[in-house]
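The structure appears below as structure tokens.
This part shows chain A:
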Amino acid sequence: MNTVVSIKPLLAVLVSLVGAFFILFTSSKRQNLRESWTFIAAFIKFGIVLSMMPVILHGKVIKLTLLEIAPGLSLMFKVDFLGIIFGLVASGLWIVTSLYSIGYMRGLKEHAQNRYFFAFALCLSATMGIAFAGNLLTFYVFYEMLTISTYPLVTHNEDEEAVKAGRKYLTYTLSAGVLLLFAIAATYLYAGTLEFMPGGFLNGHNIPIGVLQFLLVAFLIGCGVKAGVMPFHAWLPSAMVAPTPVSALLHAVAVVKAGVFGCVRIIAYVFGPVVLKDIHMWLIVAYFVSFTIIVSSLFALASDNLKRRLAFSTISQLSYIILGAALLSKASLTGSILHIPNHAYMKITLFFCAGAIFVKTGKKNISELDGIGWQMPITMGAFTLVSFGMVGIPPLCGFISKWYLCLGTLQAREFFFLFVLLTSAVLNAAYFFPIVYAAFFRQPAGGRPAFNEASLPLVIPLSITAVMAVIFGIFPNFTFHFFDLARNAATTIIAGM
Partner candidate 1 sequence: MIHQAPILTIATLLLTAFWVPIIGMFKKESAYYIALAAIFIAFAAACGTLYSVLLHGPIHYHMGGWPPPWGIEFVIDYLNAGVLVLIALISFLTTISAKKSVEQEINRDKWPAFWSLYLLLIMSLMGMTETGDMFNMYVYLEVSSLTAYGLIAMGEDGALIASFNYVILGSVGASFYLLGVGYLYIVTGSLNMADLYRLMPGLYHSKVVFTAFAFFMVGIGIKMGLFPLHVWLPDAYTRAPSAISALIAPTMTKVSAYVLFRIILSVFHIQFSTMIIPAAKLLMWIAAVGIIYGSIMAIAQKDIKRMLAYSSISQIGYIVLGLALANRMGLIGGALHIFSHAFAKGCLFMVAMAIVYKTGIRNIDEFKDLNKKMPFTMAAFCVAALSMVGVPPTAGFFSKWYLVLGTISGRHWLMTAVILASSLLNAIYFFRIIEKTYFSSFLGGGGHGHHKTPTVVMTEAPAMMVIPILLMAVGILAVGLFNFQIIHHLLQFIVPGGLA
Partner candidate 2 sequence: MEFFLGKFNYWVYIAMMMIGFYAMIAKHNLVKKIIGMNIFQTAIILFYVSIGTKKGGTIPILEGAGHHAVAPESINVAHYINPLPHVLMLTAIVVGVSVTGVALALIILIYKRYNTVEEDEILRQLS
């Protein structure tokens, strides 16, 4: 494996960290200046991440050892196929989300906007750190940073509901963090290293099977709580009280994706296919998340609040990614990793739409959306387009990742999971299409509303992400080479190199 030493991953983390303090110390009256900081940081960060991509694509790994944290253990960045995908998704979507945030926050004249943008930038720093972490300890450092920096965003509204949601969020995530810490410490003592390796590093340390099984459970609960795996998902729908851009960030870009990303890291880069098969856990994990896939879709069907429905949809879709990883076949891993960016682009569009509707009309519930497609055609158009993608209809990007996931179930010769995936697709259709139907085909009580679209800073981002979702469906390698990266990642994991 070719290694390149570069300071870029550190810069990618630091840019938004420094930017965050610029934002914090800018007077809250000078909105434009503050927002420029956000944009400057976002663009620089995206540029840095993008500039690393070609190197990675050529099969090299960027490494940077910062400082030793413990004997034989250091704060280390390592950019590989999987990391760069997550980095690209998060930093790319930050630009879009920032634009959207500005429209949303100004549109509602929100309070404490400095704190909001500060915490947002911190979140992105932590996410970059997670994406580029080279070992479990570095991963944990940024994982906890993400937990803490998201807290002010969840409680942003500062009313009873928000405070309660914040408490719930902290209870779940901090408990999970503690479990994760324990698992990491135990791994360090058993294996003597924590550095991520494609195909896992736990192989060949003669660790008893019982210990490995226990560690896997601790790891997956530790990361699974953020990923909203049932039964640890309860914080996620509650956290929907946060402003919509936060929900979008939570769901599509940073927090839950960090959880899922962690799960993939653990399955593929800590344990690896060989160990997972040896300890007979892969099927159990797969069955476990299959349960989440189906049940959360049913929950989504039952909820009338639009953001809540999207939240349950997220829970379901994230478990696709874990399922794909747990099946341990090349195609399923490709599909699983590819689903990270694909789901991100689709889900962020859906949340942007929900937010735009709320800012424009104040409506939160699906039952109130009759005929809204005529009032906000662009927003609802994007919504409709992307819901096709969520179901998995070509040519949207959701199709490709689901196709590979299905192929993976066949490669792994586990046909039950094919059934799970198809059932879930049907359920997706069942909870998305009624929204679309109501928006365009149902007459509201007061007659068909006139055209009255949300403001440009809201509409532009959601159009961009929707268009991207289509482009990634037709050209999976468009600019970012997500497909090649995902396939290479899967290849290295299976080959164990």
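Descriptive notes on the structure:
Note that in this section contacts are C-beta pairs under 8 Å (C-beta built on N, C-alpha and C of every residue); 3 or more make two chains touch, one makes a residue touch a chain; residues count from 1.
The candidates came about this way: all candidates are chains of the complex that A comes from, given by their letters.
Just so you know, these numbers come straight off a predicted model, no measurement behind them.
When the candidates 1 or 2 are screened for touch with chain A in this complex, the one that qualifies is 1. On chain A, the positions that touch candidate 1 within their shared complex are 67-71, 108-112, 115, 140-141, 144-145, 147-148, 151-152, 155-160, 162-163, 166-167, 170, 174-175, 178-179, 181-182, 185-186, 188-189, 243.
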